[in-house]
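Right, I'll just put the structure down here and ask away after.
Of the protein chains in this complex, one is absent; all others appear in place.
Right, chain A next:
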């Protein structure tokens, strides 16, 4: 019983951290003065610490956007790095308020695990990277018949790969490794012609290769991995705030509202812009949501619109250089679409 005694003693010393995870997350968040945001333990472009130890990436910026909507200040957020195994428990137990951790939206997670996904901040999917020097002229995954494919064992990636080649009646020889780092090394050493994993990951891996220019990420995506933030079930108000923060980011991009021009835009005569930025007389859009009426202004001031967030973290403004692709707005042929804010 010694260990229990020590546990109690220790708890008395460090203090019990108690925060009531009741239904009203918004009240809790306002009372403590910051949003507790669950991020990954490190994924390039999504959530990774920079030189100062601050979290950077799309997932981290999304939490800053929520903080900006609630407090008008994007810095009022604390990050909790979570492993893949811990992430759902952390949300269920109330340890975090928002889970923004490159998590794939599936029906099982939405129902059985008691989460509510608010949207898709990044449409990911399994893709292929090839060594263009070894496979000249290949510009589609359908030309990969007979190739040696490097893949991590025991993942859905491996199963998707088998399905894809079988469906398309192609042959391949798998080169399977336990650890992702082994797959990287094997691919870089030329033990296989093709590397397959989530497409966003392929761009990050390309940066660590000896000759990145020789490697091409093929356009095909063979699985659906819609990554998005999630909140706990059972608190509609908080769910709406996080969900509409996401839509506001998209709406701002659609209307051309950027971090740089948001102040000028407030004076715009365009009724839609006026409505979104809370400049209409007697507007109640923000207060109905439970935040201030200039919530969109605060969001855009903190992190920019969705497009700016994307380009800064994973797009042309980052070392990853991922193209917008299906993550473009619906007006530009992508899937990102916001219901009207009115």
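Just so it is clear, contacts are C-beta pairs under 8 Å (C-beta built on N, C-alpha and C of every residue); 3 or more make two chains touch, one makes a residue touch a chain; residues count from 1.
Convention: contacts and distances are computed from a predicted model.
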Omitted chain (choose from "Cytochrome bc1 complex cytochrome c subunit", "Acyl-coenzyme A thioesterase PaaI, contains HGG motif", "General L-amino acid transport system permease protein" or "NADH-quinone oxidoreductase subunit L") - UniProt protein name: "General L-amino acid transport system permease protein"
Among A:31, A:142 or A:207, residue touching the chain not depicted: A:207
For chain A, the residues touching the chain missing from this view: 1-3, 6-7, 10-11, 13-22, 41-45, 48-53, 56, 78, 80-83, 85-86, 89-90, 92-95, 181, 188, 204, 207-214, 318-320
